[in-house]
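Here the complex is missing a single protein chain, while all its other protein chains stay put.
What follows is subunit A.
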Amino acid sequence: MSDAYHSQLVNDGGTTYERFAMAVVAGAFAAFVLAAGTLFGWVSLGGHVGNVPVANVVAVGVLALGAGTGTLGVLSRWGGVRTTPDRSPGLGVGIVQTGLWLVTAGLIASHTLGLGGVGWLVAVPVGVFVGYLTIGTREDVGATLPAAAFICLVGAVLVTGLITPAWTWEPEAFDATIPGTIVIPLLTMLSGLLAGWAGASASERFGTRGRQNGAFLLIALVVLLVLSVLVFLLVFVFERGIAVVLENLTVGAGTVLLLLGTALVLLVKFGNVRPATSDSTDKIAAFVNLAGAIVIALVGSVLAYTIGVNRAISGYAVTIEPITAIGAIPGLVVGIVLVGVLRQSDATWVPATEAGRRVSQGLRLGTGLLAGALFLEVVTWSELAVAGVAIVPTLAIAVGVIAVGLLLVNRVASLSDTLTSPTWLPPLSRTATVALWAFLGLCLHVAITGYPVVLGPVGILASGSVDWPFVMNPSQGLGIQKGVMPAMLGTIWIVLGAVAFAVPLAVGAAVYLTEYAEDSAFTRAVDVATNGLWSTPSIVFGLFGLAFLVPRFGGNPSIFAAQLVLGFMLLPLVLITSREAMKSVPDEYRDASAALGVSKWDTIRSVVIPAAMPGVITGVILGVGRIAGETAPLLLVLNGPNFPNSAPGVISGFTVDFGLQPPFVHVSNPALLERASALPYQLYAIITAGVGAEESFGWGTTLVLLGVVLAFFAMGIASRRYFRRKLHQ
């Protein structure tokens, strides 16, 4: 809303009347929450408070609310309280009251009095009469008394026991039994809404401000409801699924420590952890980040303690083994992340002296040799050894030790005042990078050969550092805990394929539409087609895949068909966001580039696309989040086994044939042309298999799916926020 004003000229504090109105609002809110609680089963209507049944307490409460609401109106009209009501509460309130009383009178006449259809004819004049009265009276009376009368009626019905929790109503048209256990909460909630609205209106002494207060109260309540459903849903799934997902998880303390350390480094490097120097939402974010950092540090020290006393921690089905060795795969991930972080601060080092040049060359030679040996290992997929000594570990350890030594020397020299560090010493970032490369090489070596490298207590293990059955096991097998590995790999392959297919197409089309095309029938048609594709239901995409793609890829559902179908769904999502991103690149950039004599294509390639890249990436991440959870098309074009016992072997499946028949060069991958599973599909399979014994497995799968999809969404939203803020700086 407009920020043009907002300062209170006169502040006379709250009068008793206003405080009374606020009390009515508070009471109404309490009644609303209580009633919602009974719907969720947190409060039982059949229970007792002391010796009084809950239903009676609710009834008296509703009656009190009605009385309070009525008092507000009476006090304002006849009690001498200074308020500023309008002449009429307005048409909207009149219509609401008409509808309310029409339904009330109709239900009473047709069912309680047994008049049937005629009852509704009687109800019409009652409704219209109440509406007329509402509109015709002054606002303070019209806004409160009809509502109060309704609430009192509800209260009276509840107090006299006309509707009790055991009461039922069986409307013939619906063929259902509507019990008192739901009618009482719903009536209470409605009463709460009416009383809250009237009270909020009264607390600002009616008039336009009063109406604003009432309206804002209702809107805020709606938003609160939506948010609480979201939170409730997430907490519910988490609570049901977490025990299943974590069951029998075993990790080495060293690996956890490594991951936590990396998280801490990233947090301190990229997150704002100083609440004192930031404002508004940033302050909250900074507090959260700081708390996160502290928690990580505390957990880290606990882990260090476990290693120290050599005792495993186990709790909540998770075991942390007191081993210091690190897993090769987590090591690789951490190494790559840290190298990426260092690259940002890695200034190219040009040594000034002869000795410095020699050191630099030495480091280069070491990493080069290491890279060469690793390349050979990757190609042959076996260990490279001379006379029983493995080359890669030896080299890596040597390079690592030298780099760490240089790093320490540099650090010590910079700490003391008397020592000046020699000019040949490379800067910290350089030595740290070299050390990291050595570490990465070692991890890769272990991952490839499967031989652990262990020096005393510290080492790198090929396996055993992380054992996570729910994520690593297939969903069927003899005597194993069920897991989602095939489904997870299926999702990964499908999403990768869809991204590889759709993102280049979408970005290319966005380039053409923003940079080359002029407004014409063609671009308008493309616009319409993009929006059409965006809103087309996913099941229709599935049908399309079934009719068009499946017969052309061997006639049965396959990963490849699923990749293309989800790619078609991703296409409009990425196209729309990429186009927006390219449109928002200022024309000055293009003009400046053109003024330097750069050709149009070179401008696009080196100015427009890099500037639009953040927007494109955000679009891709959000789009991937969307398609990763998509199930309907997968039913038709993937349709794998309900509980697969192995993952699709896509990597090892590629074959290339040469022939004299038309394709001549035939690249094929049978794994891609087979049916498979995916996370959302796995969940559907569990439901169709009749849940029952699989219910806990289903909750685990739900949690993993929700985690994957929401992680993509959170990443997309965060990256958009990050880049937008950068743009405004």
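The rule is simple: contacts are C-beta pairs under 8 Å (C-beta built on N, C-alpha and C of every residue); 3 or more make two chains touch, one makes a residue touch a chain; residues count from 1.
The rule we apply is simple: contacts and distances are computed from a predicted model.
K.L.:
Given that one chain of this complex has been left out, which of "Peptide ABC transporter ATPase", "Binding-protein-dependent transporters inner membrane component", "Phosphate transport system permease protein" or "Multicomponent Na+:H+ antiporter subunit D" is its protein name according to UniProt?
P.N.:
Missing chain, per its UniProt entry: "Phosphate transport system permease protein".
K.L.:
Kindly state which of the options A:Ala297, A:Ala312, A:Val458 or A:Val540 is in contact with the chain not pictured.
P.N.:
That would be A:Val540, which touches the missing chain.
K.L.:
Return the single residue from A:Leu505, A:Ala594 or A:Met613 that touches the missing chain.
P.N.:
Answer from the full complex: A:Leu505 touches the omitted chain.
K.L.:
Can you list, in ascending order, the subunit A residues touching the missing chain?
P.N.:
1-2, 4-5, 172-179, 181-182, 208-209, 211-212, 215-216, 218-220, 222-223, 225-227, 229-230, 233, 236-237, 280-281, 284, 504-506, 508-509, 511-513, 516-517, 520-521, 525-526, 528-544, 546-548, 551-552, 568, 571-572, 575, 599-602, 604-605, 625-626, 628-632, 635-636, 639, 661-666, 680, 683-684, 686-688, 691, 695, 698, 702, 705-706, 709-710, 712-714, 717
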